[in-house]
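Here's a structure for you.
Note that one protein chain is taken out, while the other chains of the complex remain in position.
The block that comes next holds chain A.
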Amino acid sequence: MGEMEQLRKEADSLKDQITAARKAVQDTTLQEAVAGITVVGRVQMKTRKTLRGHLAKIYAMHWGTDSKLCVSASQDGKLIVWDSITTNKVNAIPLKSSWVMTCAYAPSGNFVACGGLDNMCSIYNLKGKDGNVKVMRELAAHTGYLSCCRFLNDSEIITSSGDCTCVLWDIETGTEKTIFTGHQGDCMSLAVSPDFKFFISGACDYTAKLWDIREGQCRQTFGGHESDINSIGFFPNGNAIITGSDDATCKLYDLRADQELITYQDSGIMCGVTSLAPSLSGRLILAGYDDFNVNIWDSLKAERVGVLAGHDNRVSCIGVSSDGMACCTGSWDSFLKIWN
């Protein structure tokens, strides 16, 4: 047997053993374990505010940590920072490239970042001396589009790209500190753990990976989806992750059990999931779909408990503020809506 053949057999055998090991801890299923609790009552949320101002499809939004300000990115080539309560535009930042796909708000509130088909992550300083918002850094090294970015703090940011890698950058020097390789398809989305030690990424190879930020290693890989994973997020306790895919399902994976716990799907839902966000307690998962709706799932019972219907085109992004009070959705219809 050739060397390659032998290695392949070894790899396959290990994968089988892992499947068996995962099965071995299945003394119950999540469904059985929560059989005794009742489904959350019907959740009805209304649009409280509509943020108008973008002139084209909105591709991304992100809440600031104060739960009042948020930033959105649109194909009209603008990044807008909104005061969600008054609906005023705090900043309207014109971008060099209008093909923007992602945006992020720094936890400190001092910076915002964005990127897209220009393969770069541009950092903007919101608290510049003369009040003007200017590009502070352009982080260029990716060889594919920038699909997502998230700040760790004012000096570090993580990006995911269509070149199948994720990168941890030092913003000050504009250099790559760590490159996370391993995905076999475009990385579409990333999320940072509540303790800032790990991050997860979802990709077009249908898998999600957990990465150790300091060590630069992939710690775990989760499969099961049948198509691109478009969106990913941490369950608030930091021990489980949620993924949303083009196969019209969302899945909950537990990090400590190292496997999938449950799938959120419904025969009436045919369109892909574009975005998702858990509520503060994690009991609800709000997911945006290509069919213009947001479906609200009871995360433990895996039943749909609500629908947010109000957009006239695909819901492309969703976010729940850190105080848990408001959910913001962004759509290809060029509007952002605040729901609760």
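The definition used in the following text is that a residue touches a chain if its C-beta (ideal position, glycine included) is under 8 Å from a C-beta of that chain, and two chains touch if they have at least 3 such contacts; residues count from 1.
Just so it is clear, contacts and distances are computed from a predicted model.
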{"item": "Protein name as given in UniProt for the chain not displayed, \"Auxin-responsive protein\", \"Protein transport protein Sec24D\", \"proteasome endopeptidase complex\" or \"Regulator of G-protein signaling 7\"", "value": "\"Regulator of G-protein signaling 7\""}
{"item": "Which residue of A:Ser147, A:Thr165, A:Thr178 or A:Ser334 touches the chain not shown here", "value": "A:Ser147"}
{"item": "For chain A, the residues touching the chain missing from this view", "value": "3-4, 7-8, 10-11, 14-15, 17-19, 21-31, 33-34, 37, 40, 43, 45, 48, 99, 101, 116-117, 145, 147, 153-155, 162, 170, 172-173, 184-186, 188, 194-197, 204-207, 218, 220-228, 235-237, 239-240, 246-248, 251, 254, 256-268, 270-272, 279-284, 290-293, 299-303, 309, 312-313, 323-327, 332, 338, 340"}
